[in-house]
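Of the protein chains in this complex, all but one are displayed in their positions.
Take a look at chain A:
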Amino acid sequence: MTGPEGVRAEETGATANSPAVSAAPPPADEQGRVEAAAAATGTRGLSRFRLGELRNLGLIGVLVVLVVVGALTRPAEFLTYDNVVVILTLASVIGVITVGMTFVIIGGGIDLSVGAIVALATVWATTKATQVYGTGGVIFCALAVGVGCGLVNGLIIAYGRIVAFIVTIAMLASARGLAINISGGHTQTLNSDNQALVNLGYKDHFLFGRIPPLVIIFAVVVALGWVVLNRTTYGRRTFAIGGNPEASRLAGLNVRLHTLLLYAVSGLCCGIASIMLIIMTSSGTSANGNLYELDAIAAVIIGGTLLSGGRGTLIGSVLGVLVFTTINDIFTLNNLTTATQQIAKGVIIVIAVLFQRLLAERRAGSGAS
């Protein structure tokens, strides 16, 4: 985790010791050129793309194995429309959070506060005072709390120059504390005026009668995330800053502002996930989002994103989420205990990563010969 933090220290050192560096920002065209170069070197251009593809292939392999196991052990229940809906719906909440987490980790940071932010946002959005403003008020409140917490994280990390690990752990503690404080430990349910939100979870509100709105939100967030990460300057800068923040800064990128925005994106994703959780459970509680940070980080990592930043794919993260949700589903279908589930999860994380490494190495080997 030596992403922006480590470099930010160098950055301050540079500013203090050699004023020449900070006094002369490169001209605009130079900035663009170096930025592109940094992006290319930081991510090794085409080979990165292929590597990403391969990592995804490994995960798809794991997913296929899981589906076969599920279909063999519970043939009557696993491959049904209803069960696929359950898996996708359960994947959608943690999936949206994982999209935000992927941005932060590729950008060289870490966000340990996502679970706590979700708890706070669901609680704040379901207080009686918020519910007075109707469905719109609930949605706005969840998004505002999510983005607000993300901005606080980002401001302290980028401008307060404190390590992301510490800042987001502090947010983890205080956001959950505030959630318990506001809710008083109660589970707050949506009142009858806001049933429109709850109805979105019911079958008669599915799109074309088949597709749950939650899964659509998930798909839209993933699609938007993919476009932003792979087809915009913002996305390319995220790779550049995560790969080499010092080079990015010398190239004239506003590393601090970009870092701030990364945590705001993660906060926004938490806000969206909170609304989805409220739809799913018709309630908000300070116990929500427990250990989401670990689930999201695990999904991002088995998805092939480097924990040190600069490299990764969004599709890999989404596949990671699907793998975990499918494992849960198969275990519950087969009446296996939570303890066995945890053991299997750990084993599968290791197998998936080993599998990816093997594929990547074979590819590298065949490329060299």
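Everything that follows uses one rule, which is that contacts are C-beta pairs under 8 Å (C-beta built on N, C-alpha and C of every residue); 3 or more make two chains touch, one makes a residue touch a chain; residues count from 1.
FYI, contacts and distances are computed from a predicted model.
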item	value
Undepicted complex member, UniProt protein name, chosen from "Sugar ABC transporter substrate-binding protein", "Putative aldouronate transport system permease protein", "Sarcosine oxidase subunit alpha" or "RNA polymerase sigma factor"	"Sugar ABC transporter substrate-binding protein"
Full-complex contact with the absent chain, from A:Thr135, A:Ser174, A:Thr189 or A:Asn230	A:Thr189
Residue of A:Val67, A:Ile169 or A:Met280 touching the missing chain in the full complex	A:Met280
Selected residue (touches chain absent from view) among A:Leu57, A:Ala71, A:Ala144 or A:Ala219	A:Ala144
Chain A residues that touch the omitted chain in the full complex	22, 25, 74, 76-77, 80, 82-83, 86, 89-90, 124, 127-130, 133, 137, 141, 144-145, 148, 151, 180, 182-189, 198, 201-203, 277, 280-283, 285-290, 328-329, 332-335, 337-339
